[in-house]
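The other protein chains are all here in position, but one chain of the complex has been omitted.
Chain naming follows the written order as A, B and C, and within any one chain the residues start at number 1.
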Amino acid sequence: MKKGFSLRTDLALETAECLAEGARGGIEVENEDFDDNIKVSTVKITDKQGKAQTGKAMGTYITLESPYMKENEVAKHEEIIRILSGKLSELLKIDRDSVILVVGLGNWNVTPDALGPKVVSRVLVTRHIASEVPEDIDENVRSVAAVSPGVMGITGIETGEIIMGIAEKIKPDAVIAIDALAARKASRINSTIQIADTGVCPGSGVGNRRMELSRKTLGVPVIAVGVPTVVDAATLVSDTLDTILEELIEQSTKSTALYQLLAGMTGDDKYDLICSILNPYENNLFVTPKEVDAVIDRLSGIIANALNIALHPGISKEDINKYM
Amino acid sequence: MKKGFSLRTDLALETAECLAEGARGGIEVENEDFDDNIKVSTVKITDKQGKAQTGKAMGTYITLESPYMKENEVAKHEEIIRILSGKLSELLKIDRDSVILVVGLGNWNVTPDALGPKVVSRVLVTRHIASEVPEDIDENVRSVAAVSPGVMGITGIETGEIIMGIAEKIKPDAVIAIDALAARKASRINSTIQIADTGVCPGSGVGNRRMELSRKTLGVPVIAVGVPTVVDAATLVSDTLDTILEELIEQSTKSTALYQLLAGMTGDDKYDLICSILNPYENNLFVTPKEVDAVIDRLSGIIANALNIALHPGISKEDINKYM
Amino acid sequence: MKKGFSLRTDLALETAECLAEGARGGIEVENEDFDDNIKVSTVKITDKQGKAQTGKAMGTYITLESPYMKENEVAKHEEIIRILSGKLSELLKIDRDSVILVVGLGNWNVTPDALGPKVVSRVLVTRHIASEVPEDIDENVRSVAAVSPGVMGITGIETGEIIMGIAEKIKPDAVIAIDALAARKASRINSTIQIADTGVCPGSGVGNRRMELSRKTLGVPVIAVGVPTVVDAATLVSDTLDTILEELIEQSTKSTALYQLLAGMTGDDKYDLICSILNPYENNLFVTPKEVDAVIDRLSGIIANALNIALHPGISKEDINKYM
Partner (left out) sequence: MKKGFSLRTDLALETAECLAEGARGGIEVENEDFDDNIKVSTVKITDKQGKAQTGKAMGTYITLESPYMKENEVAKHEEIIRILSGKLSELLKIDRDSVILVVGLGNWNVTPDALGPKVVSRVLVTRHIASEVPEDIDENVRSVAAVSPGVMGITGIETGEIIMGIAEKIKPDAVIAIDALAARKASRINSTIQIADTGVCPGSGVGNRRMELSRKTLGVPVIAVGVPTVVDAATLVSDTLDTILEELIEQSTKSTALYQLLAGMTGDDKYDLICSILNPYENNLFVTPKEVDAVIDRLSGIIANALNIALHPGISKEDINKYM
C-alpha cells in the first residue's frame, strides 16, 4: 500500500523505514549499537533518486535513539552527550579559529517548540570575550555566538531573513540550527536526536518556518540538530488505523468488499478523513506526553552539553560551568 | 455495540450522549441555546440507575459550550462570564456572610493541568481582610480564601487530606474546586466548562487524585468547575477507529468474517490494543492544541471573573481590579 | 557642590534638574499638567553646550510621570496610553506605508530588565501578513516587525550588530527601541516613561549595551522608549547622604572641620567610598520594589497599547485583540 508523504515526519530514518525494499535507491542506512540501550543510525541520501523517494535533501542524517533521554538518568546522559558530541564533531568540519553561530529555532512560549531557545540559553557563548582574552581563548575555546530569533508570528519577519542579516554581520564559518521536530511514531517522542549536514528544510518542524537555512542561503555549512517532541495527532491516528486494519485484512482473508474499499483508499484520503474528525483543530492538534516541560529541559541540557564539548574541545565541563 | 467505560471522559454530557436511548433511566438532559454560539446543557443524574448507567455521582452537571472560549474574543468572553456566574450562583446556595474556600487542583508545572492554580491566582481573596474592614466587606464582598495545594507527586500528601486539614481550620460554608478535565471529543478541548454540585470524583482529571472532595468528606457543599483541556490519545484513536469501522461495516453488509471479529471485540480489548501501539507512553500521552498556554490563560480568566462576580455580587469589575 | 556624572540616571529630566540655573544653556524644559496626577515634561537639548552640560545627545526627550502607572488602575492607564500614543505620534514622523521595526532591548531572565522583550511580545506585528491581505492592511494597519535580540552576554553579539543586520534585510523607515532604564530618585521607579528621538545612547540602561542604535548607525530615525525600573544602590545611598549632610551642614553653620572635609570631597570620591561599602556587589546591586514582576507587566501593557494605537491608527483596541 503506497503511503502519501502528507504524513508528517521530520526524521529521515522514519522516511527510510517507510520505503519498500526496492525503493531505496540512493539511500544508505547504517546502524551502530552502543551499550545501554543507545542506538545510532546513519542515513545517507546520496543522489536525486534518494531525494525524490524521501522528500529530504541530499546529505547525512545521524539519529541517536535512547529511551533514557527523557528520563532523569544522569549517568546515561553523560554517555549520550559523549556520543552526540563525537557525531557533531564529525559533521562539523571546522578549524580552531572558526566562528560558529548557534541558532535556536522555535517559540519560547510553546513548550514542545521551545527546545531551540532552551539549548541556546545553555550554550557557552564566547564571541564577545574573544577579543578581550585572546591568548586564553585561542587555546581553549572557539568563538561562539547564539541567537533565538523567535517565530514569524511574533516577529513579522521570516526567521531566515533574521539569520541571514545576522550572519552577514558576524560572518560565521558554520551555523548550527536547533529545532523541535515532529515524529511519526509516539515511541520516538523525546527519545531521538537527529543531526544532519543538510541545513533546515522549509516547512519542517512543529511551527511553520518557510525559508531554508542551508549552505545555499547562508553560504556556509549548516548543521541541523532536532528532537521530535510531538506527533501530529492525525498522523498518529492514521498509522494506528493502518496497523489495525492490516491485521484485520489478513484475518478476513482478503476476500471481502472491505478489502476493496481499503485498497482503493490512498494515504491522503485517509489523512483528510481523520482531520475532519479532529476538527476544529486539524493540523494544530499534537500528541505530547504530560511531563513535556521537564523532558524538554533534560533534552536541551543534553544537546547544549554536547555542543559545548564539540565546540570547545580544550575545556572541561567544570570550566564551562565557570564561564556560564 | 457496547462501549466500555474505560474510555476516558469527565463530562457527564459526553457520558449521557454515549448511552442508547433506552438506557437513559435516571438521567435528565435539558438544553438552552444562547445567542452567539453559546450552548448550555444541564444533565441531572437523579437516582441509582442513572448513577450506574453513567458511572457519575448523583447531582446536577451544567455544561457551557462555546468555540469562543479558546479565542481572543473579549466581547464574547463577557457574555460567557455573565452566563457562567449566573449558573454558579444557582448551584452555590450561600448566604451573604458565608465563607468560601476555592481550591485549584492540578499541577502548575504541566500546562494543561495548570487551570486550577491559574484560576486561584486570579480569584479575589478577602478572608484575611474581612476582620479589618468589616462594615465595608459585609456589604460588598464575601469572605473568600483560595489555595492551590499541588499534586500528590509533589507534596507526598493526598490533596484531599490537605484540603480537609485546611477546611477544619477555616470552616468554610462551601468549597469550589477547579480542575482540568479530560474530554472524549477533540472538538470539546478548551471550549467547554462543566460545573457540578457533586464534588470532585475520585480518579478524575488529567492527573490522578484519588480522594474525593465532596459533602461526604468535607461536610459542606462542594461545587466542581472543570474544563477539558486534553483528550487521552488512546481514547481519540479508539473513537476515530469506531467511527471509521462503523462506516466500513455498514458498507460491507455485515456478512464478513471481519464483522464477527469486530463484534467480538469489547471496548476494553480495543483500548488495550491501542495502548500497546502508543507504548511506551500509554496513559500518559495526551492530545492537546499547540497554543495551549495562551488558551489556558484565557479560560482561567473567564472562570476567575465568573467566580469573582458570583462570590462578590455587590462589587464591580473595576473594584475587583483595585482590590487585586 | 559640583556633582560628578558618575551618578547613574538615564532620564534627561533628572539630568536637567541637577544642573544649576546658570548651567542650562542649550537646554529647554517645558511642563504640561494633565488631570489625575499625570505630568508631562519636554526637555530639548538644542546645541553642543546643552549636550556637554547633560552628557545626553541633542534631541527631544518627553517624560510622562504618574504614580498610577505602577498601580492596577485600568481607567488611569487608558488615559496614560492616550497621552503616550499622542506623544509617540508626534516624534514618529512616518507615512501610512512606512515599515516600522520595534526592538525590545534587555534580558528576559532578569525581571527589571525584561521590559523591552515584554513590550515586544504584546506589539501587534503585521509585516508578515502585509503582502497577503494588502487592501485590508493598507487602510487600517502599518507594516510592523518586532524583535527581542537578547543581551550580549547571552548572544555573544553586540545588540547593535544584530539590529543592523536585521534592518539591512527588512529596511524599516523607523526603529522604536524599548529599554529598561536606571533612575536617580526612588520615587521615579516604574512611574516614569521617557520617549526620545535621539536613539539609544551607548552605556545606558540596566545592562551594558555599547553600540548606539541611532540615525547615525541605522540610517533611519530611532525613537527610544524607556522606563526606569531600578535605582543603582550606590546612587541612592549617595543622594540620601547628600540630602542629609546638606541639612547638617546648614545647621552646623559652616564653621567646622567637617565642612572643610565635605567641601573637599567630590561626587566621585563619595561614589567610590559607597561602592566599597556595597562590596562585593558594587555596580551590580540595584534597588527595586518587591512587586516588580507585576509592575513590569502593567508597564509593558501600557507601552504596547500606546505603540499599537500610534502605529495602527485605523484600527480599534478590539480589532487589535482579534489580530493578536
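Simple rule for what comes next: a contact is a pair of C-beta atoms (placed from the backbone, for glycine too) under 8 Å apart; a residue touches a chain by one contact, two chains touch by 3 or more.
All of these numbers come straight from a predicted model, not from anything done at the bench.
Engineer: Among A:E17, A:E73 or A:D293, exactly one should touch the missing chain; which is it?
Structural biologist: The one listed residue touching the chain not shown is A:E73.
Engineer: Where the complex has a chain not shown, which of B:G50, B:G116 or B:P149 is the residue touching it?
Structural biologist: Per the contact definition at the top, the residue touching the missing chain is B:P149.
Engineer: Identify the residue among C:M58, C:V110, C:I129 or C:M211 that touches the chain left out of the display.
Structural biologist: Selected residue, touching the omitted chain: C:V110.
Engineer: Determine which one of C:L64, C:I81, C:V147 or C:I189 touches the chain that has been left out.
Structural biologist: Reading the full complex, the residue touching the unseen chain is C:I189.
Engineer: For chain B, which residues reach the chain that was dropped from this view?
Structural biologist: 108, 120-121, 125-128, 143-150, 152-158, 161-162, 164-170
Engineer: Considering the whole complex, not just the chains shown, which residues of chain C touch the missing one?
Structural biologist: Considering the whole complex, chain C reaches the absent chain at 67, 109-113, 186-187, 189, 206, 233, 236-237, 240-241, 243-244, 248, 251-253, 256-258, 261-262, 273-274, 277-281, 284-294.
One rule holds for everything that comes next: only the chains that are shown with their structure count from here on.
Engineer: Using only Cα atoms to place each chain's centre, name the chain farthest from chain B.
Structural biologist: Measuring from the centre of chain B, the most distant chain centre belongs to C.
Engineer: I'd like to verify one number: the distance from the centre of chain B to the centre of chain C, where each centre is the average of its C-alpha atoms, in whole angstrom.
Structural biologist: Distance between chain centres: 45 Å.
Engineer: Of all the residues in chain A, which ones touch at least 2 other chains?
Structural biologist: As it turns out, chain A has residues touching two or more other chains at 109.
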